[in-house]
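Just one protein chain is left out here, and the rest sit where they should.
Right, chain A next:
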């Protein structure tokens, strides 16, 4: 799970065979809204590439441009070595795209949906292929059930199954695990890793930090701009954030909460503290300037019931900080 690609994206020349997605200066505008702004990124073949960012940050728009569903206003790029501007149809034949909203036919049964996809992609013996996919997905007993009657987790499983049935080279998954329970999510990710091991490239957008950490590389996008990319460790290191964690010990839950809230309010206002986030009976305090952060927490270090320790910022700390920084610059 934690095996991460060593080389950060965007450095050095790679052979075309090694690159699944390479786009440069991609922009898309809806009316006056610049939804994707000068986006440049590279995804290597066989990689699981996480696409993170707040709602409305342009993740879906970028994915749609990659598979030719939207035409970029500016920029160029290739997907599986084919031009995203002119070879949309060829790209689609080799890409499995799982939409954010369930987009298979609700009034068709599970098996009929799979057969439809198989026929459309010209898979030989569509019935047999659909049956095989059912078994692979663990949906064997549900072949005759209408897709619309499946629960969220099963729908997601079916959608992924339909995507991989024609044997694509690249999977584009747009928030595939939204609203799915942890068990189903874990199984889903196990499958994604199995597919990557077979050589499939996977670009997956998500809001979940734990899922980001399951990716080989991640990109963080906000307001249409790519703010950070690389392995999780790289992104955290590049953030320049320093973090302390303080735990409240030896008090009842009510007093502990009171103490956390008080401390949080005082520290938020302090110079050198960029971010304060409570986690149960502990508090995450982060700042970009190590010395200023030390100075800010110094007055509280002697208080009773508080246990201080130097910590690593989490990915969430980094992303929230990135977004705030971006806000301030806007």
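Heads up, the rule we're going with is that a residue touches a chain if its C-beta (ideal position, glycine included) is under 8 Å from a C-beta of that chain, and two chains touch if they have at least 3 such contacts; residues count from 1.
The rule we apply is simple: contacts and distances are computed from a predicted model.
As stated in its UniProt record, the chain not included in the shown complex is "ABC transporter permease", which appears among "3-phenylpropionate/cinnamic acid dioxygenase small subunit", "STAS domain-containing protein", "ABC transporter permease" or "NADH-quinone oxidoreductase subunit J". Annotation: of A:39, A:67, A:241 or A:283, A:67 touches the absent chain (contact as defined above).
Considering the full assembly, A:99 is the residue among A:42, A:78 or A:99 that touches the omitted chain.
When the omitted chain is restored, the residue from A:24, A:38 or A:169 that touches it is A:169.
In the full complex, chain A touches the omitted chain through residues 64, 67-71, 88-90, 92-95, 97, 99, 101-108, 112, 115-117, 119-122, 126, 166-169.
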